[in-house]
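Of the protein chains in this complex, all but one are displayed in their positions.
Going in written order, the chains are labelled A, B and C, and every chain counts its residues from 1.
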Amino acid sequence: MDLALTEQQAMLQTSAADLLRRELPKDKVLELNRSADGFDPHLWRQMADLGWTAMVVPETAGGLGSSLTDVGALFEILGQYACPLTVFTSGVLSAQVLAEAGASAHGGLLSEVATGEKIVTFAYTEPDYGWGPGAVQLPATRRDGAYVLNGTKLFVPDAHIADSILVAARTEAGDDPGAGMSIFLVEKEQRGLSVRQMSGWLGDRLCEVTLDSVEVPASAMVGDEGGAWAPIDRAIDRATAVLCAYMAGGARRATDMAIEYSRTRIAFGVPIGTFQRVQDRIIDANDDADSMRLTAYEALWKLDSGHDDAPLAVSTAKAVASVGFPRACEASHHVHGGIGTDHTLGLVEYTGKARTLQPYLGDAAYHKRRIARLLAPRS
Amino acid sequence: MDLALTEQQAMLQTSAADLLRRELPKDKVLELNRSADGFDPHLWRQMADLGWTAMVVPETAGGLGSSLTDVGALFEILGQYACPLTVFTSGVLSAQVLAEAGASAHGGLLSEVATGEKIVTFAYTEPDYGWGPGAVQLPATRRDGAYVLNGTKLFVPDAHIADSILVAARTEAGDDPGAGMSIFLVEKEQRGLSVRQMSGWLGDRLCEVTLDSVEVPASAMVGDEGGAWAPIDRAIDRATAVLCAYMAGGARRATDMAIEYSRTRIAFGVPIGTFQRVQDRIIDANDDADSMRLTAYEALWKLDSGHDDAPLAVSTAKAVASVGFPRACEASHHVHGGIGTDHTLGLVEYTGKARTLQPYLGDAAYHKRRIARLLAPRS
Amino acid sequence: MDFAYHYTAAQETFRQEVKAWLAEHVPSHIKAPVDSEFMRGDLYDFALELRRKLGHKGWLAPTLPTAYGGGGLSVELAVIIEEELRRRKIPTVFSNPLVIPAILVWGTEEQKKKFLPGILHGEKICYQNFTEPQAGSDLANVQSRAVNLGDEWVINGQKIFVSGGGPGKADWLFGPIMTDPDAPRHRNLGYFMIPATTQGITLTPLDLMNGRNQYIVMMEDAHVPADHLIGGDHQGWQVAQTVLEQEHGGGGQPHLIDQDLDNFIEFVGNASRDGRPMSEDPLVQQQVAECYIDSHASGLFSMRNHWLYHSKSELTYEGSQSSLQRKLFGLRNADRMRAVMGPYCLLGIDEQRAPFGGAPEVFQRSSLVRTHPGGTIEVQKVIIARRLGISKTRESAAPTPQTAGRKNGSP
Partner (left out) sequence: MDFAYHYTAAQETFRQEVKAWLAEHVPSHIKAPVDSEFMRGDLYDFALELRRKLGHKGWLAPTLPTAYGGGGLSVELAVIIEEELRRRKIPTVFSNPLVIPAILVWGTEEQKKKFLPGILHGEKICYQNFTEPQAGSDLANVQSRAVNLGDEWVINGQKIFVSGGGPGKADWLFGPIMTDPDAPRHRNLGYFMIPATTQGITLTPLDLMNGRNQYIVMMEDAHVPADHLIGGDHQGWQVAQTVLEQEHGGGGQPHLIDQDLDNFIEFVGNASRDGRPMSEDPLVQQQVAECYIDSHASGLFSMRNHWLYHSKSELTYEGSQSSLQRKLFGLRNADRMRAVMGPYCLLGIDEQRAPFGGAPEVFQRSSLVRTHPGGTIEVQKVIIARRLGISKTRESAAPTPQTAGRKNGSP
């Protein structure tokens, strides 16, 4: 038993924090979030050069083949700085899908993802939003050795700046939603594909991806026809654990802001942190942040060490994070009062992230349902 | 709009409080709860003489035909004194079932319920506990003009002291659980019937009622064969609103105990009520008690005035009460600390009531499901 | 008990009048915007003009005396007007009504005549000039200064989180300013009606989560006539209390209405997930019911307060209880709606995929922002504890237009 980060992981965290403190101060986050595409090529290049997009990519495909715990340690810091999640979209989630489903046939693309030359997103969710296998209904119809995709993917992260899109589609309908799902690699310039940024209080850029009779060759299929759910399920589990570390970092920062503010803000002649009501919100947020961190690292550790019940740990971590991150932000708002709603303070950006990530890769109810099924005694 | 009790209702409350203050001090409640059958014939006689068992009984059957709001006003006081609920079991719930289902054929029994000469209970729940129509599975089989009942009723209130039992049974199976239900009046001395008090931390006496080929004549059927669910549904709604008033009274007393204790208990040199953490629990309990009272009276009013959405108001009141009563007690325990767990203080008796009444006549989840169905836009 | 208003035939006739008047004066395409942030341009001008018309009919303050610009009507007719205005979803220009009880309770007869008709006729727009950077929850810590020059006062200082349409749109800024730095807390303030056009007053918008409808008010050597002081020059805190009594929920509401809840129920009724109607999902059913229950119970608190207020009963904790619950259930319901609607309730008013024109997203932000103004959650709890008699400090309610001069003693 050893709950400390390794020296190497600690160094990784330090160097990440150094970069982000310099390149991504809170006014830069706000500026980026308000920019047209929410993407900073200069920052992207630096992150890629540090290998952040290469960590989950196997060494055989030109990546670093890092442990997931290493990746989580990095993303804990990214979460603290509310770093845009493009590095996650492409460098973790899409990379995992590629690696799990078809590293062999698409090793070239995976290498480009690792170096950051290519940005790839994963289009899974549809108008009936959800993360179970049943959520994918978009049909891919075989025609003359090619496939034609028709339909809409919604809430797809970073599709507006992606070079390629991994589209989960249904090559076969049937009673078992886990069967008949396939993945297709669709290039951005593909005829019939259109991408539109959605607007609102979205912590990251989410897009509507419309596929209007998009015809792709059979070689665009990533992995086996009809067998995509199993690798997607594994890839999502691995990515989710990393995302949980990111969310833990965000919750920690929102909590620390509240702690700091409670020490310096004076009301009724004393720091507000001396009031029990204020303390209680901070104590709760601190518990959330700590629970998120422990459950995230436990999930990462179970995935790294190949535990059978890693999915249980992942769902536990995400259920904790989906509840804890928004709640910690809300507590921090509560402590800050009106000033917390001022964009220039920075807290609002964490709250936006928290609420957007809450349903991403499965909300608390989804993961709790999964936990209950995993816990049920075998009959 | 007038949210005050009428003068007459206020007087009813005063006289009830006078009796219970005298006859049912907290040590008497404890003694009664620890006695063999939890029943005090002397107190029962006084309550019956005051007409408490006659209120919901129509004047045509020798009752008072009071408004439900009157009955609720009485039971709010009974709840404050943690009065045993036999008066509810017989005088409200069973009386309502009789009145709704078959006052004509069983008017004599209803009159005896009204005077308190007879105690009648209503046996609805079974080992698969629940309050929807599907919860009744016990079969009643027709044989030679009579009916034979076989099975077990569980958690039946006051069956050990009841003279008669109204048994909900299934005269017909089928896909619609609302169809095929009938009610039978079973006398206590009936061959094949056995009653056993269940033990545990039960705020009132609950029994296991076993029917081992109990044969009853056709005249024992109360109301129409197969048509019992509709009158039972109405009767339960009416009784539930009254029970909610009782629970509101209990929550109010548990809250007031906490308020009083917080003013007098000294810690760190000051009354503990001056600590924000203690205040917050009291504020929450006070909110629960007030919400319970308002939603209960709204339901009673809607039933009295024949509103279409009375069932919505009843389910709202019970969902609020099922959550609020145990929560207010828990808050009061929290304020009292260790001493609150001492039986001689009296709080434990309210907590026992609260937890036992939580699922009775439908728990919060059951009523929330019903609310959602009632709210759903008609398509 | 009776949880509803019942109207006579004459009152129902009045309702028809109101309906007809609204049909005549409000074109059918005119509706309140989903986000009050976008109460701009033509729509603002229309709403301002409509406000004047309503005011001159006495329908902005139906129950107040006609002598001051009110309607002199019964509570029932006031409720009818409110019902019809809401039903029609007319766009409203924000003017903080809480100035009215302060003047009614604490103003001299001259001041009532001077200020009230303009306000009640809808000619004048008022912003509440309360919060300061160092006086939020601790409102008594107001630091802005008013110096007496005999005929007038000179005011310097800064207010923040002042709500309204912004520069050039306000007529009056009302609130407490320190008149006497040597006097003890709660006895060192005056309550001023500051003309917004006074030289030295500037409004700068804040960049907030809920938009740019809140302002920093800078007051630099602003000269204000002496008769713009409401109440004595050491009674500003007491005047503010009358305002806060109302703001903290003491007036109540006669109806149980919640558009965000109605939207949510409709959303669930139309949506599907995994190929099945969302309304049949047991988890969704629980969330819908919990939203309804929370909203309904909070509404009953508000209805009770309305009844208490109009039956001229003395309130204790009830105002703050209602205000607290409104803030808390808003947060809880926003949370439940996120759980059911997922990212749909984060889609903004410009997004074609947004349900109800983005109203759920506005609610996601407003429910969080609303926890602070009008007394934070903490402030409400402090007041409730005092009025339950468990706090170190005991207090009773401040006088309101309904209770002033009664057993509380006149102010």
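A few notes on this one:
Note that in this section a residue touches a chain if its C-beta (ideal position, glycine included) is under 8 Å from a C-beta of that chain, and two chains touch if they have at least 3 such contacts.
Keep in mind the model is a prediction, meaning the values are calculated, not measured.
Note that the undisplayed chain, when the full complex is considered, contacts A, B, C. Touch with the chain omitted from the figure is made, among A:60, A:274 or A:344, by A:274.
Residue A:301 is the one among A:88, A:184, A:301 or A:350 that touches the chain not shown. When the full complex is taken into account, the listed residue touching the unshown chain is B:206, out of B:123, B:206 or B:258.
Mapped onto chain A, the interface with the missing chain covers residues 1-5, 69, 259, 262-263, 270-271, 273-274, 276, 278-280, 282-283, 286-287, 290-291, 294-295, 297-298, 300-302, 316, 319-320, 365, 367-369, 371-373, 375-377, 379.
Mapped onto chain B, the interface with the missing chain covers residues 128-130, 132, 134-135, 137, 154-155, 177, 198-202, 206, 208, 266-268, 275, 277-278, 326, 330, 333-334, 337-338, 341-344, 348, 351, 355-356, 358-360, 363-365.
One chain of the complex is left out; on chain C, the residues touching it are 281-283, 286.
Assume only the chains that are shown with their structure count from here on.
In terms of the distance between Cα centroids, chain B is separated most widely from A.
Separating the CA-averaged centres of chain A and chain B is a span of 50 Å.
For chain B, the set of residues touching two or more other chains reads 276, 280. The residues of chain C that reach two or more other chains are 381, listed in rising order.
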